[in-house]
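Here the complex is missing one protein chain, while the rest keep their positions.
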Amino acid sequence: MSVNESLDAARDKLLQRAAPDRTEFEDLVIVPLFAFAVALILGAVTMLATGVDLATIGRSYVALLVGSVGSVNALSETLVAAIPLVLAGLGLALGFRAGLFNIGAEGQILMGGLAAVIFGFTFSALPFVILMPLSLLAGALTGAFYAGIAGWLRAATGAHEVISTIMLNLISYRLLDYMLSLPWVQREGRADPVSRSVPDAAELPRLLEWLDPNLRLHAGVFVMLLAVAFVYWLLFRTKLGFEFRASGASPDAARYAGMHASLIIVIAMATAGALAGLAGANQVLGVLGRATPGFSAGIGFDAIAVALLGRSHPIGVLFAGLLFGALQAGGRQMQVDAGVGIDLIGIIQALVIVFIAAPLLVRAIFPWGFRNRQKGTHQ
Amino acid sequence: MDVELKAITKRFGAVVANKDVTLQVRAGEVLGLLGENGAGKSTLMNVLCGLYRPDEGQIVINGTPVQFTNPGDAIAAGIGMVHQHFMLVPVFTVAENVVLGVEPVGRLNHLDLKTASAKVREISARYGLTVDPDALIETLPVGVQQRVEIIKVLFRSADVLILDEPTAVLTPQEVEDFFGIVRSLRDAGKAIIFITHKLNEILEIADRISVLRAGRIVGESDPATATKADLAEVMVGRPVHFEVDRSGAAPGDAMLVIKDLTVLRDDNTIAVDNVSLTVRGGEVLGIAGVQGNGQSALIQAITGLMPAARGTIRFLGQDITHASVRARHKLGLAHIPEDRQRMGLIPDFTVAENMVLDSYYDPRYARGPQVQWDAVNQWAATAAAAFDVRTTSVFAKAGHLSGGNQQKLIVARELSRDTKAVIAAQPTRGLDVGSIEYIHSRLMAARAEGDAVLIMSSELDEILALSDRIVVMFKGRIVAEFDANVEKPEKSQIGLAMAGVAA
Partner (left out) sequence: MNGAETLQRPNAAIDLGARRRTRIVGAILILLAAFVVVVLGDAPGDATFRLSRPRDVWVLPDLIVPAQPFIYIAAALTAFLGARQFLRGGGRWTTLSLGLGLGLGVLAFLVWATAGNAFSLTGMLQATMVRAVPIALGGLAAVMCERVAVVNIAVEGMLLAGAFTGALMGSVVGGWGGLLSAVVIGGLFGFILAALVVTYRMDQIIAGVVINLFVLGLTSYVSSQVFAEMRHLNNAPVFRAIDIPLLSDIPVIGPMLFQQNIFVYGALIMVAVSTYYLFHTRNGLRARAVGEHPRAADTLGIDVYRTRYLHVTIGGMIAGFGGAWFTLGSVGRFDENMTGGRGFIGLAAMVFGRWHPVGALMAALVFGFTDSLQQKLALLQTPIPSEFLAMAPYVATIVVVAGLIGRARPPAADGKPYVKE
């Protein structure tokens, strides 16, 4: 056998993929399942502690299920709630991959949504095929700009994005309040801070009105799916995505490899902001129809949880967003049927993340759910 | 005080770092523990000093078995260790570092730093270890930091001193001084374990030698009768050739020309001071010097990772002083970086991804904005096979490879393209002998192809073995230059230059 042949053989062997190992499966499937179960149990404990009786707890979890997947309307509501979560979550996931901890989705959503509304009513004469996409674009660009500030600060001065994005959130609340009181933004004849309405031509069309006029599912769901595909492609198939991931995993190695760290930070942050801005635009153009103070309703913070739960992977984010959307939709039903406050959902969500982000904790609680880790793994 | 390790086994997950190791050391002797990198020397000593707990086996002191649950227990038992990587808090003073953990205090838990300083002065006077107790650690050269480490151990009145590769950061002259200190400690009745992978050192200082290979004790010997060749064979497990074939030096044109280069650190202090250098094709230029004398900054300036404050760098006739890292890379500058874990590769990425870390944008692997992963994987497999990178597949995480294979991965990535110059910083630090030999042969192959090769290493033996010319850096300047092809320089000559004594 010649040297070349043996080299070829060695080469072919190196190209074989190993079967996914058991730990990977445990981390991807078993840990989230356990996390969710524990969170529900602890949620029930919380309810018990606040004087809710067992029957009501049972009823509220049934309502949670029915309200999220029990009917066409429930599914529609789940999707409606999931769309902005997935969009913003994708942006955050992209940031995490690039090593940026962007807490600022909330502010980016507000700024993006506001821009979409203003663009919509300012150019209300344009036809639907132009106005709607451009309004979305206005939202995305504004979100990108707003997040870009934090990215630029990080790149140019080293200001940590965690603090600067938190501050930008706080600033965005005030800025929104201020904008909503300006005469050219505020709805005529109103004293409270409410923007003019989005014209019909800028709205994301409802998809299921032919079935039942109350179904709120709108075309944003396509935006969401496109965004998932786009982010997947961007992260794992492109040079830019490789650069994002490399700078996230090891900034020093990325610099060594000739990647332009500052530029990557700004681009990654702006892309994340664009997705969050899109989420905001999607809310105002598809659901709310106008901007009011704090219309983001905490989506930007829930999206952090979505991104973490989805392990910063676009497909994971999609599923995590659907799950959280289901919790939101079901939570509303729960409030109606069982009188349990929707804030309980926030507790459950936080608990899910605790257990997801600390797999060691889940392993410690449920040792029997996992194979013994003694062998074959690095630390 | 006599200490015995009995049948110690220590595992890290699947890695067995120590297997059934039995060892003893008595008061008033120096035990030399020899073993190549990765043999498990540091792990064994970390077990002895209470940092790790053994999976099996026990530690016996003066005949009674003991159990250490933390380093405090070992310190209390009189065992002190000077770690391979110094354990000093850079922003604390010498005195604060020395007393940390056994601080003298007054009322209200008030730190008594006066007493601490006085004690430090006393110990330094007694053993001839001059240091200023009030100096901040980060302002001290490594040689002095090592003295602080020893004072730290003595301050705790240790009877057993473990010295883990203590000479790695010293110049040959400092090593001599250091041996003097070790002997005086031994004569004061301390038991000393001296760890190294350098044969001449162990022959000079040890009273007894134990050899560790792949986690096991594979031999004991008497320094009076042992020879370097024997010890080397026991240490590596096969005959070793230390000489690298450097015949056929055919230096060509000047390829890399550095003129009056000055480089500043982040805090605006001078790292490289007005350095001029020329590297020709087909020659190896070695940069010697004690760590922290500007070699790293020089290399980073050449490869574009640090800006040049003054001066010019020309490569293949082009001025690259302000060129980007990537532009230099495209011109054919290969860089094997100093810190392979942090800079050279991304442990979380696959072998294939790491293989194209700095060339993923090349038309061979990318079309438009996209990376062609099929092409990448094919090429990565070819390169891994050609450079003997032992991995299960190119989809395995680079972090799962052994140190030697990680370094071979980097060498494969850097050398398997068309290069004109190779800049290698600490190319074999911490590697086993097999990997070292392989990487040396690859560097010599690059030289044979007519590349300009620049090697920076803190191992003087490595510099001497590979280089056609040698320059010595001290405090950011080039203080001496030797042409090895005219006359092979003496180690002591280079050592004096490394210590700043003009040649």
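Brief remarks on what is shown
Note that the chains take the letters A and B in the order they are written out, and that residue 1 is the start of every chain.
To be clear about the criterion, a contact is a pair of C-beta atoms (placed from the backbone, for glycine too) under 8 Å apart; a residue touches a chain by one contact, two chains touch by 3 or more.
As the structure is a computational prediction, the values presented were derived from the model and not from experiment.
Checked against the full complex, the candidates A:69, A:167, A:219 or A:297 give a single residue touching the omitted chain, namely A:167. The residue from B:44, B:59 or B:75 that touches the chain not shown here is B:75.
When the missing chain is restored to the complex, the residue among B:273, B:451 or B:468 that touches it is B:273.
When the full complex is taken into account, the listed residue touching the unshown chain is B:89, out of B:14, B:89, B:125 or B:188.
The chain not shown here touches chain B at positions 12, 49-52, 70-73, 75-76, 81, 83, 87-92, 96, 100-103, 105, 108-111, 262, 264, 268, 270, 273-274, 309-310, 477.
One chain of the complex is left out; on chain A, the residues touching it are 46, 50-52, 101, 103, 153, 157-160, 162-164, 166-171, 174-175, 177-178, 301, 304-305, 308, 340-341, 343-351, 353-354, 357-358, 360-361, 364, 379.
As a convention for this text, only the chains that are shown with their structure count from here on.
Chain A and chain B have CA centres that are 45 Å apart. Those residues of chain A lying in contact with chain B across their complex are 7, 10-18, 237-240, 242, 245-246, 249-250, 252-253, 255-258, 260, 374-379. Interface residues of chain B, counted against chain A in their complex, comprise 12-14, 304-305, 324-326, 329, 335, 337, 339, 342-349, 353, 357-358, 360-361, 366, 369-371, 373, 377-378, 380-382, 384-386, 391-396, 399-400.
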